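Provided herewith is a single structure, encoded as structure tokens, for subsequent inquiry.
Complex shown without one protein chain; remaining protein chains in place.
Moving on to subunit A:
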Amino acid sequence: MLIEALLIALLAGLAGVDLFDGLTHFHRPVVLGPLVGLILGDVHTGLLVGGTLELVWMGMVPLAGAQPPNVVIGGVIGTAFAILTKAEPTVAIGVAVPFSIAVQGCITILFTAFSPMMHKCDAMAKKGNWRGIELVNYFGMAILFCFYFIVAFLPIYFGADAAGAVVKAAPQWVLDGLGVAGGMMPAIGFALLMKIMLNKNYVAYFILGFVGVTYLKLPILAIALGALAIAMIDFFNSNRAQPQAAAARNVEVEDGI
């Protein structure tokens, strides 16, 4: 178990850096889930938990710089616990969420604590010490790595057995209830996205997408491509209309926003 916990911690450390630097998005649950599954020897469960968590975390992105509940720790710990305790993927959400919220708080503290480093950087810039400034950046990433490494390692190494006992002792209706809540949870992520994007200009497109799945049973990719076609028609039409009716159109758009 020590080796597995260390490997998972290493993965969490790298993914934690990718969340801010690199941004290849291998830190999303849909990728971390199967990777954690690979380490623990159960890729299939990893895929299921990763896919489930991915939907819950869909809207949890750092919009305008605000920190959402931490997707890396949520993904890693949720998947690891689901595999180690043989719980349902939807129950794993219940385990993942408290950790992700706690880590969100820690990251905020970390970013506050890093502010004084900027004054050191000012002093380096005054001396033209560009290498020092590079080192500060490497140092920042190293701190992130260590933080995630520790936060992922401790609960998995020390907490897996305890969590397994708790899951075994819990009454069935609690597990089922967590499962039901897990099925509803994606609504929060989607609502978060809607809160930012939805205004009366876009309600029509929401309805189109909803109808496309509910009645027409189209896959997501088909709907995305159809929406892209609509967006392109809109984009090029507005380009063509621009010269003559620019003034009138602007007023119209402004009104909606």
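To be clear about the criterion, a contact is a pair of C-beta atoms (placed from the backbone, for glycine too) under 8 Å apart; a residue touches a chain by one contact, two chains touch by 3 or more; residues count from 1.
In this section, contacts and distances are computed from a predicted model.
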| item | value |
| --- | --- |
| Protein name as given in UniProt for the chain not displayed, "DNA-binding protein", "PTS system mannose/fructose/sorbose family transporter subunit IID", "Twin-arginine translocation pathway signal protein" or "Pyruvate dehydrogenase E1 component subunit beta" | "PTS system mannose/fructose/sorbose family transporter subunit IID" |
| Given A:L7, A:M58 or A:C106, the one touching the chain that is not displayed | A:M58 |
| Contact set of subunit A toward the excluded chain (per top definition) | 20-26, 28, 30-31, 33-35, 43-44, 47-48, 50-52, 54-55, 58-65, 68-69, 94, 97, 101, 111-115, 117-118, 121-122, 125-128, 130, 133-134, 136-141, 173-174, 176-188, 190-199, 201-202, 205-215, 218-221, 223-224, 226-228, 230-232, 234-235, 238-239, 253-254, 257 |
